[in-house]
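What you see is the complex with one protein chain gone and the rest in place.
Presenting subunit A:
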Amino acid sequence: MSSKQDHNPLCVQVTYQHLKTSTFSLDVDLKLPNSGVSALFGPSGSGKTTLLRCIAGLEPNKQSSITLNGEIWQSGTKSIYSPAHKRPIGYVFQDANLFPHLSAKENLQFAIKRANSAQPIISYKDVIRLMNIEAILSQYPAQLSGGERQRVAMARALLIQPKLLLMDEPLSALDDALKQEILPYLEQLCRRTSIPIIYVSHSLDEVIRLADYMVVLDKGRAIEEGKTQSLLGKLGTSFSRYQDASVVVSGAVTRQEPKWGLSWISFDNQTIAFKQGDEKLGDLIRLRIQSKDVSLALSKQDNSSILNRLSVLIDDLERDPKDPSMIMVRLLAGTTTILAKITTLSAHNLRLEKGQTIIAQIKSVAVLS
């Protein structure tokens, strides 16, 4: 992210009270980066979809203020309110929400006809290729699978040439097999377009794979926000207690050994090996490291089978309040955070304490992109 973009973020200040059920209210004041993917993450009922609908102008609440790049979409104090159809957004609904009376192609044409043609961001050809929907364009929504419908919906949202793309849990209505089918398209979309994206999800896995920046919502309040990478490593946040608490490290591929089928990335004077895929030297790779796959040792054991052994500094330790037998250790490899979930007994036996230098052994990593 360049500093110029930092000066013109998406400012969202929303106070919202549901008209009928007074039990839920939303009160957030966010400054989101205007590039890359920002995730709104939280359990169901946390208000993330309502917040997204407020940004889109689909939820009437005139007292809130929303600004993108200094362009005021609504302002409670200045009595400005542009309705949804005047906001330069694309919106991907949870269940695609294609027009059933139009074929896939006609659904796309509906967007093209009304698109912001003054500032085209992406071409029709690119969208069709990105979503791989050439073959299904003549079909009607009722004839398409859930995954195909969602791909057409994403294409339609892109073809309106939005300045901001809003996605409301686009994978949640799909079963696991379809999710795996769609995720690569979604990752492509997030990496290839220059359009900033706000992505709503309750799946940490999706957030880790897709988002650069995240906001954690709970009961209508933003309880944490920051870069995904640093937020994931932060102890005491609600999700470091998740079973699959994990961090993401990124770096360029600096070494490849086809003989062993391995590649290495470097970051902060550290290297991590992973199973070789189709990446090339110099490619930027993101690896996910789950806290349960990291064990700690006091010295480098050269007789260990574990390949990835990093010298790290203990930054913090925190007992899991729900499971006192486990402890989460935050480690710093240079400036990169790594989490290790180990038993409290081991931490006691090893006399682990803050500031100590120690060896982190990483059993496995997953390549994200």
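Quick notes on this structure:
Operating definition for what follows: a residue touches a chain if its C-beta (ideal position, glycine included) is under 8 Å from a C-beta of that chain, and two chains touch if they have at least 3 such contacts; residues count from 1.
Note that contacts and distances are computed from a predicted model.
According to UniProt, the chain absent from the figure is "Molybdenum transport system permease", selected among "Molybdenum transport system permease", "Mycobactin phenyloxazoline synthetase", "DMT family transporter" or "histidine kinase". Screening A:83, A:120, A:261 or A:277 for touch with the missing chain picks out A:83. Although one chain is not drawn, the whole complex shows that of A:58, A:137 or A:317 it is A:58 that touches it.
Only one residue in the set A:26, A:40, A:115 or A:287 touches the chain that does not appear here, and it is A:115.
Seen from subunit A, the chain kept out of the figure touches residues 56-58, 83-86, 89-91, 93, 97-101, 110-111, 114-116, 140-142, 156-157, 160, 166.
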